[in-house]
Structures are given as C-alpha cells and as structure tokens.
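A protein chain is absent from this complex, but the other protein chains hold their places.
Going in written order, the chains are labelled A, B and C, and every chain counts its residues from 1.
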Amino acid sequence: MAAIRTLSLMIESRADCIELIGGAVHGVFDLAPLPAGDGTRLELAVTEAINNVVEHAYDNQPGHRILVECWLESDRFSVLVCDEGKAMEPLILATARDFQTPDPADPDTWGNRGRGLAIIQSCVDTVEYASDRDRGLNTLKMSKRLNQSVSGQTDANAGQAAVPSHRPKSQADRHPE
Amino acid sequence: MAAIRTLSLMIESRADCIELIGGAVHGVFDLAPLPAGDGTRLELAVTEAINNVVEHAYDNQPGHRILVECWLESDRFSVLVCDEGKAMEPLILATARDFQTPDPADPDTWGNRGRGLAIIQSCVDTVEYASDRDRGLNTLKMSKRLNQSVSGQTDANAGQAAVPSHRPKSQADRHPE
Amino acid sequence: MILAHRTVEGIDIVALSGRLVMADVPEVRRRLLQIVEQGSGKLVLNLEGVGFMDSSGLSVLVSVLKSARIKNGEVVLLGLTPIVRSLIELTRLQQIFEIFEDETAALARLR
Partner (left out) sequence: MILAHRTVEGIDIVALSGRLVMADVPEVRRRLLQIVEQGSGKLVLNLEGVGFMDSSGLSVLVSVLKSARIKNGEVVLLGLTPIVRSLIELTRLQQIFEIFEDETAALARLR
C-alpha cells in the first residue's frame, strides 16, 4: 500500500515554456516500464491543456502562473493543470468530442480550432474540469489508468505526512469573473 | 535572443518521491536533440543532490519541501535544488573530489558513503552551493553547457515579464542553524 | 523546429524536423505560406523528422493547404511518425490531406 506520490510543477504563461511541462510529465511517465507511445500521448494531452490555459484563460498574456500537479498511484497517473485566469464555459468540455468532420469540398469545414479538448479526451481515460470562483482557481484534471505499477517498491516511506501544497492563493485581480 | 525559460518543481522530502524530479529533469533535457547519455547523467546529478537533501538537510524526515528550478538558456541547462533544512558545512563541496580509492585488500576503505558530491561534479560542468541563513534556504546549483540550442525557436514570446517565483519564504522553525 | 526547402520540377519539398508546437507556429506558418505564395502552390510536406506535434501544428497544415488551394495548388504529407499519424486520424484530417510513405509517389501525385 504505497502512498500517493506528488510532483508539483510551475511555469509562467508563455508559449515557449509549455513544452517544459510536457517534457517533464513525459519523463516522469517514463520512469515506469510502460509502452513508449503512452508517454507521448500523455505529453500531448498535457500540452493541449496548457496551450488552452495560455490562449484562453490568460489571453496569451505572460506573467501569470500555470501550476501542474502529477499524482502517481500504483494503478493511475493523474495530471492537474491549474490556472488563475478566465474560467472555461460550462458545457464546452461535455460537447468537445462532437467536432466537425472536415469536408474535402468545403474549406470552411476544415477549421483551425476546436480540436484541443477532443485530443485530450482521446489521450487519457478521464477528464474533469472545475472552477473554484472563491479561490479564483480553475483545474483541469486528466487521469490515465496504468497496467503496471509505477509506485515506489519499498515500504521504507510508509506513513508520510501530507504533501505540502504550493497551489496559489486566490488572486481576484487576475480573475475577471 | 530567446529569454531564459524556467520550470519550477516541488516534491515532499520522501525517498520515494525523489525519482519524480529526476525523471522530470531528464524529460525536459530530452526536449533538445542531444546525446541520450547526457540526460541520464543530468538525472544522476539531480538524484544525488536530492538524496543529500532528504538524508542530510532533512534527516530523512518527511513533510518538508524540496524545490527545484530548471533554467534553460540557449547554451546552458541549470538545475537549482533548494531546501529549508540543515545547511552543508563549508569546505565539504570543495574537497569532494578527493574521495578514497578503494583498496581491494582493505574492506575499511571500500566505504558506503561520500560519493554523492563527487558524482555530481563529474556529471555537470559547474556546482555551487549557497546558504542564505536569513531566509533559511540552501541552494545547490548545477550547470551543464549545451552544444546545441534548447531554447525556443520563435520570437513570438519576446519581452516577457519576470518569471513568478514559488521559492519558499524563510521558515526558521525548520532551520536549526 | 528545422525547416529544409528544395524544389524538384516546380514542386516544393519542405522537410520539417523537431517539435511543432504552439511556440513554433508563427514562424513555421509564415515560412510555409511564403513558400506556397512564391512557388507553384504544389507542396510536399515531409514530416518524417517531426517527433512531436500538437493541435496548433495541425492548424498550420490546414492554413497552408487552404492557401495552396486558392492558387489551384495542392499539399500532400509524407512520412508521418506515430504521434503525428494518430493526431491526424483522430481529427479526421486524412479526409483532406493525401498521405504518402514515399517521396516518389508524393511527387507523382503532384506532377
């Protein structure tokens, strides 16, 4: 009964920093002997989630924090992407899988947008979104089941204290809602 | 002139969490097309540094924070490992390369300890240690030169605000000095 | 992201390599649109060296196809890595892009 293991990560809301989180999550995933493609798909899901935060939650403005937590359990790998920006409209996530099939004859259906959430949903097993208006914190939680264990192998660290959190405090000034 | 890119990471002071940082740093390093062995050597240096924090700065006690920052520049990859625990004695780092060569005839020279800092020094180009007693924060900084660029390729993100910091505030109660 | 460009019998061949993600999009889009604009509009995009791509990279492919079609050109894709192939299949973009394994076949299609 290994304890859950948590890694917290943070970048600034800049497009050129997004891949640092993607690479880091991929690297953590690779600690476990799992099929190689799985790490890339998780990296893709996390990248799309952070692209959305940079573009939509923070309107492409640098200087804001993007916080990510990886939770490793023996049978599950979860990634939480948190922002202190504009919340996503309810229902968007629920309808994301229904995106338009492009019609070769009609370039208007080819679209440049609206693929990110569908990609996330196809790369992980569960996706949930929650917006805590009091704290001004939005969280997208993605979770992937694991076939093999990635948890620690020894009992040397049983009975830990709670994991310290560096989740941001509410910052109402950055939260237009 | 790409801006420096920063990734901040945090784990709890638990042996089973150490590899989460090692894996993450390895994954970030792998974003750049560099020789594969280099990522493993950087992972080794970071692992040894965090082992030391868990064992020596925090005396194997869980519940404390270990903060790591990766700084990516076009020609350099730096990793800072920060703790709020017991500081390392001055001079230890300076003399770390002079560890004993084991004598096959004398098991007392085989030692079980004192290899971590020497390994770190062999895996990266520069190692510096600083202890800020006012803030109760110790920092080991490791830096590796890169032959190829790992920085962002576009100018789309020039002129950023300063990277927000989640370095811990001074926590004198955790700092016995 | 590295971009290598050559021209064979009026057909532009561009090989992308590295990662094609949001931070690279403005630069890569600009350079590909310029190649389409200045050339015949017939373009082979070799993605063999693209180890990672996200949906913003897909949007570049779509922009380039649109601008090629406007001048009666065509864009075909060559050499998809597993992650790029699954991205394209998931978003059903194989409906609008022809995909080849082999440069000779891709060039024959555009001649």
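FYI, a contact is a pair of C-beta atoms (placed from the backbone, for glycine too) under 8 Å apart; a residue touches a chain by one contact, two chains touch by 3 or more.
As the structure is a computational prediction, the values presented were derived from the model and not from experiment.
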| item | value |
| --- | --- |
| Contact partner of the left-out chain, one of B:T6, B:T47, B:S78 or B:S131 | B:T47 |
| Interface residues of chain B (partner: the chain not displayed) | 15-16, 18-19, 22, 37, 40-41, 43-44, 47-48, 51, 54-55, 99, 101-104, 107, 110-113, 115-116, 118-119, 122 |
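Throughout what follows, only the chains that are shown with their structure count from here on.
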| item | value |
| --- | --- |
| Rounded Å distance between chain A and chain B, as computed from the means of their C-alpha atoms | 25 |
| Inter-centroid spacing, chain C versus chain B (mean Cα positions, whole Å) | 40 |
| Whole-Å gap between the CA centroids of chain A and chain C | 28 |
| Contacts with two or more other chains, residues of chain C listed in rising order | 19, 23 |
| Touching two or more other chains - residue numbers and ranges from chain A | 15-16, 19 |
